[in-house]
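Sharing a structure, written as structure tokens. Questions coming.
Missing here: one protein chain of the complex. Every other protein chain is in place.
Let's turn to chain A:
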Amino acid sequence: MRRYSMFAVAREALRYHAGWERAWRSPEPKKRYDVVVVGAGGHGLATAYYLGKVHGITNVAVIEKGWLGGGNTGRNTTIIRSNYLQDASAAIFEKALQLYEGLSQDLNYNVMFSPRGLLMLAQSEHEMRGYKRTVYANALQGVQTEWISRERVKELVPIINLDGPRYPVLGALYQERGGTARHDAVAWGYARGCSAMGMDIIQQCEVTGIRTVNGKVQGIDTTKGAIDCGKLAMVVAGHSGVLAEMAGFRLPLESVALQAWVSEPIKPVIDVVVMANLVHCYISQSDKGELVLGGGIDHCNNFTQRGSWYTLEETTRALVETYPVVSRLKMLRQWGGIVDITGDHSPIISKAPVEGIFVDCGWGTGGFKAIPGSGWAMAELVAKGHSPLAEGFGLNRFREGRFIDESVAAGVAH
């Protein structure tokens, strides 16, 4: 792999940019790998990357049924923050945020991490108390976050209407280090890093079956033939249940659609990320000038990668009330991603009931921000069989009643 640098740009400028190589190879699958990761989204690629980088396991394939980063990694609103309530969540999301801060340098790939600051509006008495509780919890966890007044909110977000008739803004939970990153670049950067370590990224290759012998995984059947593996990591978000069924077990997940959409590009109007969990609307402005907007999840199971019309209507209503400037904008694109929701709205990073299979799923509505931390923990779990960061997120927590309840802390979407 040739490193990207100023010298590389200068060199290529002198020869008509004919020397750039492809960022990753697209080989045919080998017969056997030590580890097969299913799902070439951010989480899957990060898992493979840290398997190689931290644990020295490079005989790895990443299998993808569609195209790399084309699932939820390419469909989210790219929000990054780490101010979660529960200890286990704060630890893994903080790890992710710290990795994001150095990710462009680590990957030698510009992921355009932009720590522009992130606000979560409090629009009811309950929310206000909840966020203040988060501030105290985060102080104990060593996670930087603060409670700010409504006047400060107005300073940071001049286009906001604080005195909406239904839900006036009472203040906000503010994380200065939070922000956004370029979602595709995160997937592409990890893919390039994996490929450079000699890993095979195989796109357009759907898993059709999982072979097990005596309760131990042997390999997978795919549309590009059978592949044997020592260990199998399932990192497929909304389709985790489908894959788990092939291996003969069930996961405590339900798959629903979560939508996002973008407006036409306009001049800069908002330079922070603002989330409003009570009315379900998220807003930030991309470098191109589009307002990136998101809403809440739908109320029923859905695999169609498009959302319900009424969710779009509800979120638009909240947006127009909170940011009147939005009312005159045309919307350019709308799409949905299939998110996998667990009972306690926290992820699963765990050994599966079948020996040799590991699952990383259940990130629900908040997966993008966790990508580096999730990959780090999952790689450690796959390589060593144990990871301190993943400890609380085992499948057994549902049986044992040790929930990591973020549904109260983060509302429906986070």
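Criterion: a contact is a pair of C-beta atoms (placed from the backbone, for glycine too) under 8 Å apart; a residue touches a chain by one contact, two chains touch by 3 or more; residues count from 1.
In this section, contacts and distances are computed from a predicted model.
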{"item": "Omitted chain, identified by the protein name its UniProt record gives, among \"Multiple sugar transport system permease protein\", \"1-deoxy-D-xylulose-5-phosphate synthase\", \"Electron transfer flavoprotein subunit alpha\" or \"Sarcosine oxidase subunit delta\"", "value": "\"Sarcosine oxidase subunit delta\""}
{"item": "Per the touch definition above, residue among A:130, A:189, A:241 or A:356 touching the missing chain", "value": "A:241"}
{"item": "Contact with the hidden chain (one of A:17, A:299 or A:386)", "value": "A:299"}
{"item": "Given A:22, A:250 or A:328, the one touching the chain that is not displayed", "value": "A:250"}
{"item": "On chain A, residues whose C-beta touches the chain left out of the figure", "value": "239, 241-242, 250-255, 298-304, 308-310, 313, 342-343, 398-399"}
